[in-house]
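Only a single protein chain was left out; the remaining protein chains are all shown in position.
Here is subunit A:
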Amino acid sequence: MAALPTAVQISADILSRKERADDIARLKSMMELHALEYVDVSAHMELLQAFERWPLLAYLEAQYKQPPLLAKDTEQTP
C-alpha cells in the first residue's frame, strides 16, 4: 500500500483526532492560518434558536456560565 499523493501532506500525528475530523482545523493547518478566528455561524445560530425555543435550557445555560460561589470565595483569599 502506498500513500496517495496530495499537494500538502498533513501528518496525522500533528493533529489531534478531533482536529483530524474537523475540516476547518485541517484547512487552518494546511494554509498555516493558525491564528484564524473562525466562527461557525450556522451552528451558533442553531444553538441560539434552541435556547429561544426552550426557556429552561437558556436558564440553565446562564446558570452554568456563572462561576460557582465556592470558587469566588477562594479567589478572594490571598
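Criterion: contacts are C-beta pairs under 8 Å (C-beta built on N, C-alpha and C of every residue); 3 or more make two chains touch, one makes a residue touch a chain; residues count from 1.
Please note the rule applied: contacts and distances are computed from a predicted model.
A.B. asks: Under which of the names "Pyruvate dehydrogenase E1 component alpha subunit", "Cellulose biosynthesis protein BcsQ", "ABC transporter permease" or "NADH-quinone oxidoreductase subunit N" is the non-displayed chain listed in UniProt?
C.D. replies: The missing chain's protein name, per its UniProt entry, is "Cellulose biosynthesis protein BcsQ".
A.B. asks: In the full complex, which of A:Ile24, A:Leu47 or A:Ala62 touches the chain missing from this view?
C.D. replies: From the options A:Ile24, A:Leu47 or A:Ala62, the contact with the absent chain belongs to A:Leu47.
A.B. asks: I need the residue numbers on subunit A that touch the omitted chain, in ascending order.
C.D. replies: Residues of subunit A in contact with the hidden chain: 18, 43, 46-47, 49-50, 53-54, 56-57, 60-61, 64.
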